[in-house]
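Removed: one protein chain of the complex. Kept in place: all other protein chains.
Moving on to subunit A:
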């Protein structure tokens, strides 16, 4: 006995980790609990075993054999003796069950066995195994683990692997045995064993331990074995295996249920939950879902089993399991088959499905939304939830603060969910909530349209259109104008999904139905061939004119008879007082070239002309009116920058202008500054078209130079190509033929810039930049940023940068994402345009403050673009630092 205890003590150094916990548990559960907790409580058990001596004399023989064997094991180094001792213990194993009375076997497996196995593990070493020749001992050794009760063997193996430090012979051996263990499907035995036990629901400690060991097996093995870990223990291999084994256990359970005996499924649920919590939903559900789908197809017992499996998932695992299923299931029908009415029975599941997945997260793909809402729509009980979900979604969609503070992606997600929800609803159901829908929709669409981000506006329009068409299927419908892009198309395609389509698609990838949302645009094309056909039919000869290819006829416009004015003053007169519409149009068309040809004449009337142009209204529906007017204004500004810029900037803050006009002023200032700052501008004497489009449409052009490339730099591209294919034999630095000119903006940029940022905080009656006109404020911020960018290499750049930093600082917590984007852009252009030394000398304080703000934005801003822009600005700052360090060293 003495040496046995010491033998145990020797191994105690790596101690059972659950020791302290066990002690507590034993107090609670009494002796029974301690017995079941197996190897974890070896020492406890030893003490109690001693006490137990008196209990049952029948069992003393077992105990005796075991103790003897243990003694031999620990002390002897004679191979024959050892193997005899082992064989004597093996009697009690399953192999020789008829000899050994069942009671003794049970006693053996329950109480003594884990100690024995532990001892075996301790003895494991190359020398020990060679005590008998031809690997006899090794074979014996293995058989103890592969044939003894699965839970004990598994636990001992795992515990020993965990406590073994570093790669060693013992570790390798044990991992080999574990591999065999897994390959023989002993996990099935293990789980089945637990499922059969009629223990009360409360998770006993043994179960708990087993659970954590089974699920964390890849982690433990990976931690111990590092790169030598066999591929079977990789998560991507182990969890599918586990899934297969679970199916086998379920199979056994279903068989036994058919046989009339009860089984508990909760251990499987716990495993499933734990695996999912560990983030391995894809691996395990990837196996479980297809198999379960197949099995539950026609079998109601399997269906029950599956439902029960999900119901028994503990609350903390519910979210992981349900969200995993929502993603893995190929369709709503399958989901309904697997989950049953889980959402109605389980509060947690209901919360996850109806709130968490829809309103609190937005990372899931659209298919998952379709699964989720399709699942809710499939059953009449669940449809009440669908209605509730619709109301909740609508409330969030229409809430002003949600629109302001949540990221665009989330709003897109909610809108998608709304559209899918609507497509599932029936007429009768809509009838009940029509009024409610209408009021929420009206409020919501207003909030959306007020937003300064175009995507948010589009979302509002599309959802409102859909709702209105569902509310009044016959009556008048809302119809908005919005550009079509991949975004809107995707949304519109959701509108037309029929609820019947929610079953699993035949092919692997879900087929998105062709958007039928543009019938209006399609129909003319669709009709054209028919018409042609008809015409052909009526014609006597069927041959066509196809042998001739038509030339371009786009320039075939209607002819105007009026003479274009030749003098600037004539233009003024024509634009202000002419009743002749054609003359007015012709004047506008020639105005830009006239201004460019007659700079002197233009300067005489520049302010007057700018005033006329700024107030010009579109009298007829003239094609390209906006563009012509803007070009003319830009041309005037370029010819006489000081006067016109002064006039325009003063008018920006003046009374009685529409927002459109104010934004036009900003556009004109940008374009004129660009023209002035870019070299060769006067030679070309033309404003490249795409630039206007870029500045006009995209909310934040990251760098204006980018958008200029296609039109302006073709010459550079061509020259580069020539250079690439030309070999030069001359030595010395290559001559660069870039047109170097002084920045024409240098002397005038102040007139563009400073008046714009002077009065932004003084609201007028009709114009409140800091209030609801944040769209204009956003444009203003972008404009000053762009002006800053163009002011590179000018003397005014330093004071401008300083003023702009202060301006940005004042607005940095603005709630509108568009404004924040502009501010971040402005920071970037300051960093680019102001010379680095001056930045650090003159504005150190401000820079440091800005830096911390940027870091905060990059971390926390809800808008993705803002985060990106902040990152960019931070990068620029880093570069600045590097440059200075290089310069100083």
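In this text, contacts are C-beta pairs under 8 Å (C-beta built on N, C-alpha and C of every residue); 3 or more make two chains touch, one makes a residue touch a chain; residues count from 1.
Basically, contacts and distances are computed from a predicted model.
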- Name of the absent chain as recorded in UniProt (options "AP complex subunit sigma", "CobW C-terminal domain-containing protein", "G protein subunit beta 1 like" or "Glutamyl-tRNA(Gln) amidotransferase subunit A, mitochondrial"): "G protein subunit beta 1 like"
- Message: Among A:435, A:552 or A:845, which one touches the chain that has been omitted from the display?
- Response: A:552
- Touching the unshown chain, subunit A contributes residues 535-536, 539-541, 543-545, 547-553, 555-559
